[in-house]
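Up next is subunit A:
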Amino acid sequence: MNGAPLIDWDWITRNLDDPIGTRLLEHLYLSFAPLLLGLLLALPLGIACARWRPLYPPVFTGVNVLYAIPSIALFFLLLPYTGFSAWTAIIPLGLYTLAILVPNVVSGLAQVPDHVRQAAVAMGFGPLRRLIQVELPVALPVIVAGLRIAAVATISMVSVASLVGIGGLGQLILTEGFRRQFPTPIVVGIVLSVALAFVVDGLLVLAQRALTPWTRDRDPVARARPRTVGAAKGGNA
Partner candidate 1 sequence: MNVLLWVTDWLSAPEQWSGTAGIPARFAEHLGYSGLALLLSALIAVPIGLLTGHTGRGGFLAASLANVARALPTIGVLMLVVLAAGIGLVPVMAALVALAVPPILVNTYEGVRGVDPQVRDAARGMGMRGREVLLRVELPVALPLILVGLRTAAIQVVSTATIAAYVGIGGLGRFIVDGQARRQFEMVAGGALLVVVMALLVAALFYLLRRFLVAPGLRRSPGS
Partner candidate 2 sequence: MITFEGVTKRYPDGTVAVDELSLELPTGQTTVFVGPSGSGKTTSLRMINRMVEPTSGRIAIDGQDVRDRDPAVLRRSIGYVIQQAGLFPHRTVLDNIATVPLLLGWTRRRARDRARELMEVVGLAPEQAKRYPHQLSGGQQQRVGVARALAADPPVLLMDEPFSAVDPVVRTGLQDELLRLQQELRKTIVFVTHDIDEAVRIGDAVAVFRAGGTLAQFSTPERLLAEPADEFVEEFVGYDRGVRRLSFFPASDLALRGDTVLAAETPSSEASAIARAQGEPWLLAVDAAHRPIGWARALDLDRAAPGSTLGDLATVGYGHVFRVGTDSLRAALDAAVLSPAGRAVGVDEDGKVVGVVAQAELGDALWAVGTDETPPAGAVRP
């Protein structure tokens, strides 16, 4: 590395606000928006698949084929339409989350015990009320498990968007670091990206605990499991 130290603390201090802080905020925005988009698409899609089972195999195949498209190619292909706006990153990254979120929504809903569903029907819940007040809350832990995987994956993938020039920590890695043959910004970019992933993951765990108090202290193993099962299914093609 041309004898240069891996981390130049002086550079970090000088550039803390800009570009480091700016890029971090961009990164946050560029990961949050696709997650939101993905969730908004995955919920109705997953609910529909859970209700009309024959819909699921084609949808499942579809989202996984999408997932197999290299992100860099999707970015390039969107450029002529969306230009260098954030949408160029948000749309592909949002579509990728579907491969993780849709199966989790479907299996979360499928996991609602039949007796719970029947009890809701017997108490006079209509289909929509039942969905919102009973089935989705019960499915929430599995859905959040998917969201956690999707969040970590998206945060690490946003960096690729900088190859197209859309900003985020990848820009730090590429422009400040790689182009100048200067390792410090690359390390800073990697560390911040990993840290961001962990913070968001932790926040999602806290959010889930707040939203589903009944799952607390039950069985830590059982709570950890859906996550890996989800990870296993994430790349199904």
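Per the selection procedure, all candidates are chains of the complex that A comes from, given by their letters.
Note that contacts are C-beta pairs under 8 Å (C-beta built on N, C-alpha and C of every residue); 3 or more make two chains touch, one makes a residue touch a chain; residues count from 1.
Values in this document were obtained by computation on a predicted structure and should not be read as measured data.
With subunit A as reference and 1 or 2 as options, the touching candidate in the complex turns out to be 1. Chain contact summary for the complex, subunit A toward candidate 1: residues 1, 64-65, 67-74, 76-77, 79-80, 152-153, 155-160, 162-163, 169-170, 173-174, 177-178, 181, 183, 186-187, 189-190, 193-194, 197-198, 225, 228-229, 231-237.
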